[in-house]
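Chains shown are a subset, placed as in the full complex.
Each chain carries a letter (A, B and C) given by its place in the written order, and its residues are counted from 1.
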Amino acid sequence: MALDTVGIATNSPDTQQPWRELGLKEDEYQRIREILNRRPTSSELAMYSVMWSEHCSYKSSKVHLRQFGEKAPKSDALLVGIGENAGVVDVGQGYAVTFKVESHNHPSFIEPYQGAATGVGGIVRDILTMGARPVAILDPLRFGPADAPDTKRVLPGVIAGIGGYGNCIGVPTVGGEVIFDKSYLGNPLVNALCVGVMKHEDIKLAKASGAGNLVVLFGAKTGGDGIGGVSVLASETFSEKKPTKRPAVQVGDPFTEKVLIECSLEIFKEDLVVGIQDLGGAGLSCATSELASAGTGGMRIELDRVPLRDANLSPEEILMSESQERMCAIVPPAKIDRFLEICKKWDVVATVIGEVTSGEHLEITWHGELIVDVPPRTVAHDGPVYNRPYKRPENQGDLCADAAENLPRPTGEAELAEAILKLISSPNMADKTWITEQYDKYVQGNTVAAGPSDAAVIRIDEESFLGVAVATDCNGRFCKLDPYQGTQLALAEAFRNVAVTGAKPLAITNCLNFGSPEDPGVMWQFAESVRALADGALEMGLPVTGGNVSFYNQTGDVAIVPTPVIGILGVIDDVRKAISYRFTGEKELILLGETLEELSGGEWADGCGHLGGIPPRVNLQKEIVLADFIHAQRDYIAAAHDLSDGGLAVALIEMLLQSKTGATVSIHGDPFMHLFSESSGRILIAVSSEDSNYVVGKAADAGITTTRLGKSGGENLEISGVLSLSMLHLQEANQRTIPALFNA
Amino acid sequence: MRVGVVTFPGTLDDHDAARAVKYAGGEPVSLWHGDTDLKDVAGVILPGGFSYGDYLRCGAIARFSPIMSSIIPAAENGLPVLGICNGFQVLCESHLLPGALTRNVGLHFLCRDQEIEIVNTQSAWSGDFTRGQRITIPLKNGEGSYQCDDKTLQELEENNQVIARYVGINPNGSRNAIAGITNKQGNVVGIMPHPEHAIDALTGPSAAGLAFFTSLVRARV
Amino acid sequence: MARVIVDVVLKDEILDPQGDAISRALPRMGFSFTPTAVRQGKSFILSLDHAPSASELKEIENAAATLLSNPVIETFTIRVEN
């Protein structure tokens, strides 16, 4: 193909262009022509098409996501808000923390190992770009039924990919979720969250300013990886029949990423850059247009300078390549020598590919010929915005009417015991050690708590013991029954998971995984979910600092259950005081919060193959009261575990298994209801006998309902007058499931 | 006492090793893979990680680095060297220790709290233990299965060169459940699990790993 | 007695970080030959107590395409040594 230059484009307005194949709609193509006042060159078309894809432009979600800004609570902690690579919050002592979740769903379905690995690589670079050292990874994952053949293909590859990448770059993977549901068959969700730490003065932004400053590309060479990946993989429903436009799969090179991290941090320490951006989706198209657009606009790039792995790549392909482990920095000329010296020390390829200009256009040349000449804002920010129609699905009412509370329930000792064993051994509730053991949780030496624990706790200062706690949560079934309430339940659960460690929740991130936005029913779920999160964030006084939207997670007409994964970050002034759900010695077990008859969408109903009804109520004010209580009384609480999936039965058994003890508890009222209800706003605590009256009194003062369940000890779980199960038996049931399914 | 901690590109646990030296009362000195100067250290630690990405074979490329060209002859002359995990692999690739580390039998990377039994307390790095002492420290590796031929194994056992063995289920398929070995002189030690991650019960399963570092630092004060 | 060897390599367009790392290591280590590229592959050596029949070879090809290689990123060839 001959080189298409701006000159040629101006003189050949009628040339047919493959805009449709690149995923653009006709009106979008016409808008590009209007912006440029001519037809785009093929390179410009490539840039617009990737940057205007759903994945990069948020064209279907933008109108809703605005609420996070509009309803934002006033927060003194917020240092950098939505819009940058990741939000940043102040955690005190001069430290700032950044965190964000990303999805890599479709790539992980196609090639589980590399898809998941590059997902981790991408989010880690987002965090690095803010000037932070990446200190922790969490991986919220969703798969089809655990026994489905495709799950056997996808899950082991995804886990090995996350471990393979995270372990090699030396960032501990310390938490996440593994959830199975039939709606994820063919649409696994691979989300990855990364946390980074820096000093306030080290915060970096993605901005190209200062005419004459140099644009430097550093990291891996550019190859044909994932060309068109953005538009093909992220914007359209994946269907097996239709071949992808370019089959190249992105392959991660964690070693290169590790040296890139160290090299970048050394560069940041010497303050050598005025702006920096990682190359993720849409590669150079994205990095150059976003950097220029956030600055004064002017930038000139000599594309032929880009170091290539495959010499045959065309300029269009170079612009679209999603080769991993690359970064783009804006460096003042006076600092370039030192910059290149540090790169050389780390054996990182670094190339000056252009400079910031005083103009307002992004100009890209190829061996001296002008092939791109665009106002960068039109590429990076002024993409199309859709106000897609949305409507509550017709059958939503029927779904909500079919409540799980009406299902026949187990009664009597034998049936209840069987129900408990079934619950604790179900793939969703089963022990996930087979998975978490594949992750290095110790690297960096600051892990105070990692799975199994409600939230991961990471020390960030070795002298003061300042630390952070992070958790992610979402029950997609609740969101299917009521996306508004389901989303607030996810928010409440993540908040509670952070709070039970004794940390103070500080900020929210999210990864909104949904089906096709072109389906009004899905769009309704999405709109409700965003509205719920914005309202909830405002009510709790926590800023949403960033996030990610992943649409088109569906097979044919059938979408996944809506899965807005919520991540919460909290700060803990002294990690030595962090509470876990492991205790030693005999303790009194106390339930905080109220148990209502709420079974719909829960694990027990799921085990019955039932999905219907109305999800548990949520009361965010009560969550705040609980969090404050745990924080205030943390010196008296030996262990704490939040109640969520599987209710009291699961929380109690998990706490006892961790603590290697049995317990004798009594339940007043319907034992089934109390054990299996998934009412929100509840926490199980273990307290030593001498402190229990004090703690219960304090809880009453705070208006928290308490139930004294009984005492730990013995080798069985005794529920007085109801049943007795040996802890060994429970342990075996809990631990057997996942290895039996996935050991090769 | 100055103890060198080597950083190769891809090394991950260098900070942890340096922290462990500090906790043990020593002075950590960082050594860069591209240098040849050992900076007058009295001992060297090759930390865990993925030197050069562990591409080709774990430790294979690191072995040829400039710093190793100084460490190998120094170790042959008695300089105490401790290789942890990837460092153990580098020591085997350098032929400072016999045998090799291969893929875990389970074929997965494994990170768990592992009980080991200290077998040899005569080496430069294990004098602060008592023989038969059992400690729990993190194990984290994908290629930690210690392999060697029968003759080497027999020699290792006869010469009391096994430093530590896994207790309970052998996590990676190592011959004779070997977790760590020393050379005949006792100055070079390789260990698969990570004592530097067990120097403080807050961030590790125990603080029992510290004795590897105090063994060297205290003996030479 | 025969051996069937399945050689698996990454497709040309797929990044091979290991091969690249070896390329870079060679000159550092004083070797003077400079390959234009280094790729790392895998091989599976299947020992049989007889020469493989045509139908067995067909099955091995099948196994190579599903179990032994990942068709998304790899290709394979089969050699028979009698």
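In this section, a residue touches a chain if its C-beta (ideal position, glycine included) is under 8 Å from a C-beta of that chain, and two chains touch if they have at least 3 such contacts.
Keep in mind that this is a model prediction, so the values were computed, not measured.
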Complete complex composition as a label formula, though a single copy of each is shown: A x1, B x1, C x2
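Please note the rule applied: only the chains that are shown with their structure count from here on.
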Separation of mean Cα positions, subunit C and subunit A [Å, integer]: 37
Between subunit C and subunit B, distance of the C-alpha-averaged centres to the nearest whole Å: 33
For subunit B, residues that touch 2 or more chains besides their own: 52-53, 55
In subunit A, residues with contacts to at least two other chains: 253, 255-256, 347
Complex contact set, residues of subunit C against subunit A: 13-17, 20-21, 24, 70, 72-73
Of all residues in subunit A, those that touch subunit C in their complex: 110-111, 114, 223-225, 247-253, 255-256, 309-310, 323-324, 347
Residue ranges of subunit C in contact with subunit B within the complex: 17-18, 21-22, 25, 28-29, 40
